[in-house]
Structures are given as structure tokens and as C-alpha cells.
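One protein chain omitted, others in place.
After this line comes subunit A, so read on.
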Amino acid sequence: TPLSPQTRAARVRVGKGDKLVTYEQAHPPHYIGHRKGWLSLHTGNLCGEAGAAQRAVEDAFLRRFLHGTFPGLLADAAVLKRRGNLLVICALLGRALPPHKLYFLQGYAETLLGHFYKCPVRLELQTVPARVPYKYL
């Protein structure tokens, strides 16, 4: 079967009007740098800098790990920042779990990821009452 002329990368297709879409999901990737920001901030992709592949693999693992430790709680994609050795993960969560369980999961994630990647990991969580809709598609 031939390819369709439209690109389908990171785009949410129009539906009946009941699908909630956040600002992050609504904008296709050619808006990065114009209407969107970067989700993963590191120096691997700059001219003359190395380590892009390692960072990409780490990012993929971290996003799956977060998807698993906070099942059904992630309101939006997590932002990963690397400052020197320190890895800062900023995530938005929903309010399904009581706070003491969230604190436990935060400490668990920080220590486990610190042991995995041999670097200090800081998890900054914020709870929102519900996902913030930008559009309904």
C-alpha cells in the first residue's frame, strides 16, 4: 500500500469532539521552538557536543519508568533537565493518590534512579485537579 501524503508524526487526528487534548499534544513538532518548548533539555544535540544517543536512551527509559511508577496519574509529559551531573525531572500529576503515598513514590523514584544512573536525581512533582484542556478534538 502506498504511503499517505500527510505526515502523521506526533499529531492528534481530528475526531468527534470528545477527546481532550492538552497544549503539548495539540501542537505538531514543527512548532517546537516557536509555540512549544523542549521536553528534554541537554547539551547532546548542540554543534560540537557529544552524548546525544545516551541522553535519548536515558530519556526514553525515564519516561517509561515514570509512566509505570505513577500509573494513570501523569497529567502531561514530564520535562527532563540536566544541569551538570544533576538530573531534574519535573512532572505534573493528578490528585488520585493521597500525599503521603506520593511522597513515598517520589523518594522511591529518586533513590532508584540515582542508583541506576549514578548521578543525583531530583523529582519535582506538582498536582493539578485535572488535565488542562487546550482543545477537544
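One rule holds for everything that comes next: a residue touches a chain if its C-beta (ideal position, glycine included) is under 8 Å from a C-beta of that chain, and two chains touch if they have at least 3 such contacts; residues count from 1.
The definition used in the following text is that contacts and distances are computed from a predicted model.
Missing chain, UniProt name from the options "Gap junction protein", "Small ribosomal subunit protein uS10m", "Autophagy-related protein 13" or "KIF-binding protein": "Small ribosomal subunit protein uS10m". Counting over the whole complex, subunit A has residues 2-3, 7, 9, 33, 37-38, 41-43, 45-49, 81-83, 88 touching the chain that is not drawn.
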